[in-house]
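Removed from the display is one protein chain of the complex; every other protein chain stays in position.
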Amino acid sequence: MFPAPVAKASPGARFAYSALLPLALIVWLLPLIGVAVTSVRPAGDLAAGNYFGIPSGFAGVENYSAVFQNSPIGQYILNSFKVTIPTVIGAVALSCLTGFALAVYRFKLNLTVFFLFVAGNFIPFQILMVPVRDLTLRAGLYDTTLGLVLFHVAFQTGFCTLFMRNFIKALPFALIESARVEGVSEWKIFRHIVLPLMRPAIAALSVLIFTFVWNDYFWATVLVQGSHAMPVTAGLYSLNGQWIAAWHLVSAGSIVAALPPVAMFFLMQKHFIAGLTLGATKG
Amino acid sequence: MTAIAPPAVAEAAAPGGFWKRHQRRLAPWLFLAPGMLFFLIYVIVPIFQSIWISFYDWDGLSPATWIGFGNYSELWTDDAFYTSLWNNLLWLVLYLAAVPLGLFAALFLNQTVTGVRLYKSLFFFPFVISQVVVGLIFSWFYAPNFGLFSEFTEWVTGREIAVLADERYVTLGIIVAGLWPQIAYCMILFLTGLNNINPEQIEAARMDNARGWRMLWHIVLPQLGPATFIALVVTVIGALRSFDLVSIMTDGGPYGSSRVLSFYMYEQALSEYGFRMGYGAAIAVVLFAIMMVFISVFIVRMFSQERA
Partner (left out) sequence: MAEVNLSGVRKDFGQVSVIKGVDLAVKDGEFCVFVGPSGCGKSTLLRMIAGLEDISAGELRIGGADVTRIGPSDRGVAMVFQSYALYPHMTVRENIGFGLRMTGHPKEDIQRRTAKAASMLQLQPLLDRKPSQLSGGQRQRVAIGRAIVREPEVFLFDEPLSNLDAALRVQMRAEIATLHHDLGATMIYVTHDQVEAMTMADKIVVLNAGKVEQVGSPLELYHRPKNLFVAGFIGSPKMNFLKAVAAPLPEGRIGVHLPGGGTIALDARGARLLQEEPVTLGIRPEHLELGQAGGGQLTGTLKLAEYLGSETMFFLALENGGELAVKADGLAKAAIGSTLCVGVPARACHLFDSEGRTLVNGDLSA
């Protein structure tokens, strides 16, 4: 293991490390800690200039309920779920199919199709903005969650295909051949052999896509205008404009908006990191 | 597995119906069809449409007028475009600091003391949070009069720096905010890479008297190649796509000095200044061209690995 384990170092070094670790973490998360503290600070503190001192009292309940009562943030959160969950289902489902096709079959255009997906995944998506907005408008889906879902599904399919294809490729190919010799049809091979073995990949991709789509801001501003369909990222930005200097509310709103992906991350940490670091271990 | 076999010519003599005979040749296309259809409609075709639109003067509603390279020649003399381009380059260069810093963080955390797992997840935290929230957090961090950062600079230098209102510092300030989650991302990539190095190799190198920097340089780094590659790819893409933070923290200001290409194109195409779709598309095409340079490098590398 590199670097050398601290456990084997001198007591002094061990002590220094165990002291440095929490200190580094506090410095690293300082902005976040500040926001968390501010979100429970009474409004009076800010007026009195007490931005960073000990809060004069705990106003978490007031601040958070104010956020929910005086703003459509509940609606925004609901919209975010309405966008995120169907996108996860759609993108994962489509990429199970495309990944299977690209991993299992040898055909002339295999690599070409694969790299089309990979390259599409790398492009600066701003180049899609004008045509996609136009397409969504013409389809009557502008300012709806469905319009956002369809685009996200399509765009995330690129990344998901890369992921699924590499995952299936790592499965023993003899499983598929053995089923073929037994006369199992291609669809049933997919359905009964490959799909059950893809559970870890599906879990990993689901949490990743959930986080990506939940945190999307660009498309939320491009394809949505009104608060009835606006996801929480874009919503928070517009609230920020209304709550000038009401930092305790902005902070509470930020925490609320950040909570679902954070919870997802802590619940599914293993899958999340496995998904994110795909490719970091082998070529 | 990647060798392409000539397709079997199914003779009419084979038993079973058309489907049974051609199943293995048709199946991949049937599996691909739904995903490819979506991807073509929403990703591949729009790239070409954007290029096409960039030759028009179009407000998105009335009929478009063909102006050839008009948009591009306007870009040529547009100061705001050059500001954005310059800022994008700045992003690209400074954002790459996330790679070595992430490696440093990973080396710092690659220990087995109790509770280190929790530390790793907490260090990773900023990446999970939306850029909108990161932007808000840092706006507040930089806020003049009371922000932690401005308090700190006042304490150190005796005068306050309003980072986001100062043309000299604004882009730097936004990039630092962007580095925060990006370092976390690179860190997790390197932690995984470090985890996958065969411990016996490290021990063998210790027996050969490699230590510290020399161990890092000669033994560890070469094995982190794949992790480094991915870290570079995601960082470059992140730098060129940067939009959220600029939009949240400064809205391109002050006086447009923190614009990047993606933000400028959004502003031109959709904002209150009027809908200039063609001009916006032209900016996007420039951004796309820059990105293509990098994408081709990635793709060539990945492609040769697939072929090998």
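We just call them A and B in the order they show up, numbering each chain from 1.
Just so it is clear, a contact is a pair of C-beta atoms (placed from the backbone, for glycine too) under 8 Å apart; a residue touches a chain by one contact, two chains touch by 3 or more.
As the structure is a prediction and not an experimental result, all values here were calculated from the model.
Asker: Would you mind spotting which of A:Ala47, A:Val61, A:Ala174 or A:Ile244 touches the chain that isn't drawn?
Answerer: Of the listed residues, the one touching the omitted chain is A:Ala174.
Asker: Using the touch definition up top, pick the residue from A:Pro11, A:Gly183, A:Gly226 or A:Gly241 that touches the left-out chain.
Answerer: Answering carefully, the residue with contact to the hidden chain is A:Gly183.
Asker: Which parts of chain B face the unshown chain closely enough to count as touching?
Answerer: 3, 5-6, 8-11, 13-16, 20-21, 23-24
Asker: Pick out the residues on chain A that sit against the missing chain.
Answerer: 172, 174-175, 177-185, 188, 192-193, 196-197
The rule is short, and it goes like this: only the chains that are shown with their structure count from here on.
Asker: If you look only at chain A, which of its residues touch chain B in the complex?
Answerer: 1-3, 5-7, 17-18, 21, 24-25, 28-32, 34-35, 38, 49, 51-52, 94-95, 97-98, 100-102, 104-108, 110-111, 113-120, 122-135, 150-151, 153-155, 157-158, 161, 169, 173, 185-187, 190, 211, 214-215, 217-218, 221-222, 233-234, 236-237, 240, 247, 250-251, 254, 257-258, 261-262, 264-266, 269, 273, 276-277, 279-283
Asker: In their complex, what parts of chain B are in touch with chain A?
Answerer: That would be residues 1-5, 7, 23-25, 27-29, 31-32, 34-36, 38-39, 41-47, 49-50, 53, 60, 107-108, 110-113, 116, 119, 121-126, 128-133, 136-138, 140-141, 146-148, 151, 180, 185, 188-190, 192-194, 196-197, 199, 202, 215-216, 219-220, 225-227, 230-231, 233, 237, 240-241, 243-244, 247-248, 261-262, 265-266, 269-270, 277, 280-281, 284-285, 287-288, 291, 294-295, 298-299, 302-303, 305-307 of chain B.
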